[in-house]
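Note that this complex is displayed minus one protein chain, with the remaining chains in position.
To keep things simple, chains are lettered A and B as they appear, and every chain counts its residues starting from 1.
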Amino acid sequence: MGKPAVELVDVVKRFGDVVAVNDVSLKVEDGEFFSLLGPSGCGKTTSLRMIAGLETATEGDILLRGETMLGIPPFKRPVNTVFQNYALFPHLNVERNVSFGLEMKKIPKEEIETRVVEALEMVRMPDMAKRRPNQLSGGQQQRIALARALVNRPEVLLLDEPLGALDLKLRKAMQIELKQLQEQVGITFIYVTHDQEEALTMSDRIAVMHDGNVLQIGSPEEIYEQPINRFVAGFIGETNFLEGTVNQINGKTIDVSLDEHTIVKAHSNSSAHKGQKVGVAIRPEKISLASTGMIQGQILEIIYIGTDTRYIIRLKDDTSVTVREQNLNRIQSNKYQRGDEVGMNWDPAHALVLTE
Amino acid sequence: MAIEPRTRRERLTLNILLSPTLFWLIFFFAIPLVIILILSFLDNSPNGRIVWNIQLDNYIRFADQLYIKIFIRSFFIALITTIICLLIGYPMAYWMANQSLKKRNTFLLLIMLPFWTNFVIRTYAWKMLLARQGQINQLLIALKIIDEDNVHTFLNTNAAVIMGLIYIWVVAMVLACFASISGLDRSLLEAAQDLFANPARTFLRVTLPLTLPGIVSGSILVFVPSFGAFVTPDMLGGGKADMIGNLISQQFGESLDWPFGSAISAILMIVMLFGTLLYFRGLRSGEAQS
Partner (left out) sequence: MTTQIPPQTRQTQIKLDYQAAEYTSFMDRLKQWLFNGYASLFYLFLYAPIFVLVLYSFNKSRFPTYWTGFTLEWYKILFNDHLIGSALKNTLIVSISSTIIATIIGTMVSVGIERYRFRAKSAVDGLLFMPIIIPDIAMAIMLVVFYNLIHMDLGLYTIIISHIAFNISFVAIIVRARMASLSSTMEEAASDLYANEWNAFWRVTFPLLIPGILGGALFAFTLSLDDYVITNFTSGPGSTTLPIRIIGMTRRNITPEINALSTMMLLTAMLLVPLSLWLQRREDMS
């Protein structure tokens, strides 16, 4: 494998006193679909804009294929961006929008023509060449923005919440399409989103950001199954947290006592020591219900959501736990009633001890 | 959007962009302004020569009853013009804002057309209408409201000047109010009605306060040029309803007293500046309230 497509080295960005990006380092490999995921204000868009050259890093270095991009203006960087609100030029038609970058690079006219046609075919909008942006729907504008960026064959394509303005159904369809397109063209994508489901669906790797820091970088499976802290566990998908103290350590399996009577088994990657206060994170679908279990509780609410049924169960100490059971049988006869006492069990490998 | 010019090229660009305007406005506005401010403290010899003798006589002279009367007349003519423009312009703006979008553009164009035509012509039209043998007197005779030997003298009165000023400036009032009323969030009015306000109270408690910026800017747009008017009192006042503008003009014409004329101009400008500052402060506090 050659040099990483994009590398951020100890990048800091301050706006006055506000630290938007705090010492971020990451590597994006060639041909990767890489997502920057986090809540709004976490610094993901600022990081993207620094790669594009639209913001200047206060400290640190940004490398493209091993070459520093410091001091290189956006119009000299071999990257292109799909902006959040597409930023199509309203005074130019679709064709002229798409050819804009090629014209600026002084590509010969004949080549521009063929590449524009190709790009419009690639995003399945071949008949829209003469339309103005304001004559297009949101989804169509989105495709044109994509074509306008991809036609330049950038080394890296930057996408800033490109699906944010679309309705749910269209967004789902576009997610799949974008992923297929990326595999087809083989260009490195850096994708900014706050939607964890979107990131999980599309990405090869995800960097979870919070308050200007990168908390964890990994594949969707790693991020989901092995979150390194409470924020990642809570932000990606649904998680139950049980508070307790480390009672006993048997290799990777740890006994955590929730109170004097209740001890649960969990699994840890990090080094927990005896007596330490920790949280046990368990995904709702990893818990099974039985008449007795590791912990006991009372069913507070039963919610039927088609594929699954969700149970909200109150423990003795008033914390509530969500359990998800798949509806495998056609008739999911009322196995449990509201108010029933139930026990909960799980495979210790699926419960994660988090120290921070 | 604004960026700090960092590179030498950016600073050069900024200088190229600004310098023609700065050159023009400094030479043909700022320096002349300073000159007449200085001039207003100088002396005038009887034959119209300027004497270098710094004193306050020109300002003290303005306190004379004759000039104060003209000042007060200008003020009241401008004030009455503004009030009447507001009273007839606001309902018109309200009506326009309530038209469908399609019709609205046509009505707006109809309002703007006279505004874009030469104001000397528009003032001349009133000179013709208001004359002793003019069309208004003819109409009144035809309607038997007055008889032929007893025609009204409209021209050369304060009322004629006010009429002319209203005719010219009411459009500015309508446009300013329209901008404000049409920008009003409809849901606020619906919310007020939902909270049991009847239409009159909705108007008084919601519409009026929210369109106050439009009212204020319209009033300034009418008051400022009315107060400094020169052509309208000249054409319709005929020397009998002189305003400050005419007084200044006289000092540069027959009276040949430039220092005194400069002093009056300075007073006029200070009043305008003060009024405008007041307006911006009012606007800001209005914004702070809402």
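Quick note on the criterion: a residue touches a chain if its C-beta (ideal position, glycine included) is under 8 Å from a C-beta of that chain, and two chains touch if they have at least 3 such contacts.
These figures come from a predicted structure and were not determined experimentally.
Checked against the full complex, the one of B:Val51, B:Val120 or B:Leu278 touching the unshown chain is B:Val120. For subunit B, the residues in touch with the chain missing from this view are 1-5, 10, 13-14, 16-18, 20-22, 24-26, 28-33, 35-36, 39, 88, 91-92, 94-96, 98, 107, 109-114, 116-122, 124-129, 131, 133-135, 138, 167, 171, 194, 224-225, 227-228, 230-231, 234-235, 244-245, 248-249, 252, 258, 261-262, 265, 268-269, 272-273, 276. One chain is missing from the display, and on subunit A it is touched by residues 52-54, 73-76, 79-81, 83, 85, 87-91, 100-101, 104-105, 132, 134, 148-149, 152.
Heads up, the rule we're going with is that only the chains that are shown with their structure count from here on.
A straight line joining the Cα centres of subunit A and subunit B is 59 Å long.
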